[in-house]
Structures are given as C-alpha cells and as structure tokens.
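Notes to accompany the following structure.
Here the complex is missing one protein chain, while the rest keep their positions.
For subunit A:
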C-alpha cells in the first residue's frame, strides 16, 4: 500500500478543497427565501421608521435668519461691508416651552468649508502646540503663512476665516431683559480639546506668540480669544475648535452654545426673546446667509424628517415587494410543483 502511494506521487490530494467539494451554502435567492426576508426587513424598517419619525417630530427647531438682506431686517444696516462693530438685535418669541437642553447653533449657507484648497490651508503641527511651527509655519497655510514677514499663528485659511459674530440672548420678562446664560464649555469634540489641539507649554500663553502675528481677519490674537476664561484661549478655545472641524456640506450649522444653566435648564420657557448680535462676519460676497438655530436633540441627533420617512418608504416597499413576489411565485412556481 505504501509502495503504491509512493508510485503515484503525482496524484492530486483528494481533499474537499482541492476537489472543489467544500460544503457550500448556495444562496440561490429564490422567492422562498426572499419573501419572508423582505417581510421581515420591511416590518423592521417600518418599526424603525415610525420610531424615527415620532422622535423627529418631537424635536423643536427654531431658526432665525439674521443676514440682513431684507430691508426690514434689523440687521440690514450691518450687512453693509463697511460697517464696523455693528450690533443688531433680533426679536423672537416662543409659544410653548422649548424643551431643554437647548442647543444654540449658528448657521451658514453657501459656505464651502469643504473647499479642498481651503481645507488644506492649516498647519496641524502648529496647532498641536509645536513651537517650531510658530516661527516656521507650513507652506500648506498659503496664502496665510506670513503677514508682513511675520508668521501668522494660527496660520492658514481655515483659522483665518473663523466665524466671529457673537450672540447674547435675553428673555424679555415684563419688558426687562434677562440674560440667558450660555454654556460655552464642552461644545467641541473631546479629542480635539484634549488630544489634537494643544497650546504650547509656555506661561503665560502670550509669550509663545512672540514674534508672530494674529491672522489677518482676526480682531484679537489667539491667546485673547476668550477674555473671561484664561483656559479657553489659544488653540483650545472652544469656538475655534468648533470652527476648525470643517463642515461637510456648504449649508451647515455649528454649535455655538448650550443653554443648560439656571432657570433655563429645563429649556426656554414660552415668551419673548431678544438676540443681540455682534455682526462681523461677511457673507454677502458669496450670497451666503447667516442664521441662529435653537434646537433640542434626541438619541438620533437633530431634527431629521428624511430618515423616518425613508425608513417607512423602504420598509413598505419591501413589504409590497414581498407581496408582488408572492404573486409571481404563486403564478410561476406552484404549477410546476404540482
């Protein structure tokens, strides 16, 4: 026997693999599998769709456009590019309690933060607090690398174009303005705040910026972004971080503040409100719009009708399909099996 085997040393191995006889599942997607599958998927989708739809309906959103294109807009005067330090106030009212926590966004439209050359224009090393790159910013930052032969810190177009409108929200209670406390902490990503963006280990912080200039567009240097909170300056300023995380689409909103404190922890009670806007950011040159958005969030994020409807549509499509299939199946398959 051994001898025989030796003689047949060219004989291929008789294994399931080499002989292509591996046990296999054959997903011949016949109606028998598809119909129950479709029904199941359809039902699940309808379920999810209903949940999403209901959730989405419960989310309240309030958008206020303050671009000031319209003549009757309080901010019309500020929309003039030559106006400096213009302030305007938007009045609005809320009919019922705006469930908290309320998220306060600013929104821009037709703004291409995803423009490739814009997105490239920053220096990650500089932003991670590497002092070497303070004096020698990366060429990526072009055209905002140097200003008057002094390195710009933070360099680059993204940082340069940081949104610089500021808002104050007042509730008008019996004619008196009661400021709504806005929580600016924790609006940026944890990783951005703690890992990605670092200030140089220099105290005071301003010394690190010696020999550098602020971005052209900025009114204040980076180390003075938030005069109220020393820990919120430099590259780890929350607003700066939010801005630096570029939006995916040209119409976007970014988180400005959250309303979580004091009397407003439960949300914004019904009533009249006044929004004081320091109008700085020019958007008319590219037909952009500026707005503020108040919204509360759910487990599925912000308000989005699309997902719920899409789920419902696809789910019911699946069910319809399974019914069609059943008819087809009955018509073509059953006679044969008789």
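Note that contacts are C-beta pairs under 8 Å (C-beta built on N, C-alpha and C of every residue); 3 or more make two chains touch, one makes a residue touch a chain; residues count from 1.
Just so it is clear, contacts and distances are computed from a predicted model.
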Leaving aside the chains on screen, match the unshown one to its UniProt name from "Phospholipid-transporting ATPase", "Ubiquinone biosynthesis monooxygenase COQ6, mitochondrial", "EXT1C protein" or "RAB5 interacting factor". "Phospholipid-transporting ATPase"
Considering the complete complex, of A:85, A:191 or A:228, the missing chain is touched by A:191
Sole residue of A:122, A:214 or A:258 that reaches the chain not shown, by the stated touch rule: A:122
To test your reading of the contact rule: which positions on subunit A touch the chain that is missing from view? 4, 7-14, 18-20, 22-31, 33-34, 41, 45, 48, 52, 105, 107, 111-122, 124-125, 128, 140, 142-143, 157, 161, 189-192, 195-196, 217, 245-255, 281-283, 285-286, 288, 299-302, 304, 306-307, 310-311, 314, 317-318, 321, 325, 328-329, 332-333, 336
